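All protein chains of the complex are present and in place, except for one that has been dropped.
Here is chain A:
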Amino acid sequence: MTFANDAPLARYRTMRRIRTFEERVGELFLKGESAGSMLHLSIGEEAVVGLTDHMAEGDTFTTHHRGHGIFLARGADPMRMLAEIAGREAGYCRGKGGSMHIADRGLGHLGANAIVGGGIPHVVGAGITARNTGTRVVSVAFFGDGGMGQGILYEAMNMAALWKLPVVFCCINNQYGMGTRVDRSAGRQDFPARAEAFGLRAARADGSDVEAVHDAAQAIVEGARDGQPGFMEIDAYRFHGHARMDKSPYRTPEEEEEGRARDPLATARTSLADDTLLDTIDAEAEAEMDTAMKTAIAATPPASDTMFQDVYDPSTPAPRPQRARLADVLEERA
């Protein structure tokens, strides 16, 4: 069956791939194959696809620590992501970065960041590059409601507005900065109003409805492309704990039930109303992610001497291993 407009179906497919991917990340941890437990799942936040769908080839972006879904939506290879999360050489960053530091210059991913707000100002610089080189590239900073507390966001929004840069600030409000609900961290929760105060075009959309996000994001992203920087809040719910080990004891079962009912995948299924087709898509996603996980687990860890690579540009000497330095001292003293 075909739809008059295939895009909503494609968005559903991307959202399903994200969710299935994140479920596999959880399994990777349970199998003992992940590098550590600093794994922040974006389940419940898949409607970000409504914004990323307005991004084009060449556009750049930075993400926070909960950025797996965003990167998948921008074309990431799930196997290389899982390999990175598992600390394997085949990963996007050769096992140096992990879940919180995935990047891929080719796909425009300038880096996931584990410092809250850390990657936000980088899009201002990318915007300067776009302006100075005369491209139509947009750069998007993705962050959470926790990032709304960081001063550097306001510095960056001010610069973007001042210099009319092709930049979008996208706050995926999942209601929690770690264990602190947004009503315990924000004096006034109208985030778009903050952005508007700086001179940005701002919008807020229901994160349980990817089509609503898509509609609202159009003017924001296209406006930015034309030199009117924007801000987008996606109102979502973090289905799971902060990281893999967090069982969210700070929230009630009732709240979680209500929050998880705001499920962008369920909303899309209802709207697309073709269970057979959607089930096929789901099955394809399962198969894809199973294969990706199997391949990632089978991949080899990096050789230990690679730890000295890429501290500096490879054209310059790598840091000297400690054992070599000590061996020199001992030899001279012998």
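The rule is simple: a residue touches a chain if its C-beta (ideal position, glycine included) is under 8 Å from a C-beta of that chain, and two chains touch if they have at least 3 such contacts; residues count from 1.
Everything that follows uses one rule, which is that contacts and distances are computed from a predicted model.
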(Q) Out of "Sulfur carrier protein ThiS", "Dynein regulation protein LC7", "ABC transporter permease" or "Pyruvate dehydrogenase E1 component beta subunit", which one is the UniProt protein name for the chain not included here? (A) "Pyruvate dehydrogenase E1 component beta subunit"
(Q) Touching the hidden chain in the complete assembly: which of A:V48, A:A76 or A:I120 does that? (A) A:I120
**Q.** Full-complex contact with the absent chain, from A:L9, A:C93 or A:M232
**A.** A:C93
**Q.** Touch with the omitted chain, as defined above, among A:A7, A:L162 or A:A197
**A.** A:L162
Q: For chain A, enumerate the residues touching the unshown chain of the complex.
A: 60, 62, 91-97, 101, 103-105, 110-111, 113, 115, 118-133, 139, 151-152, 155-156, 158-159, 162-163, 309-317, 319, 325, 328-329, 332-333
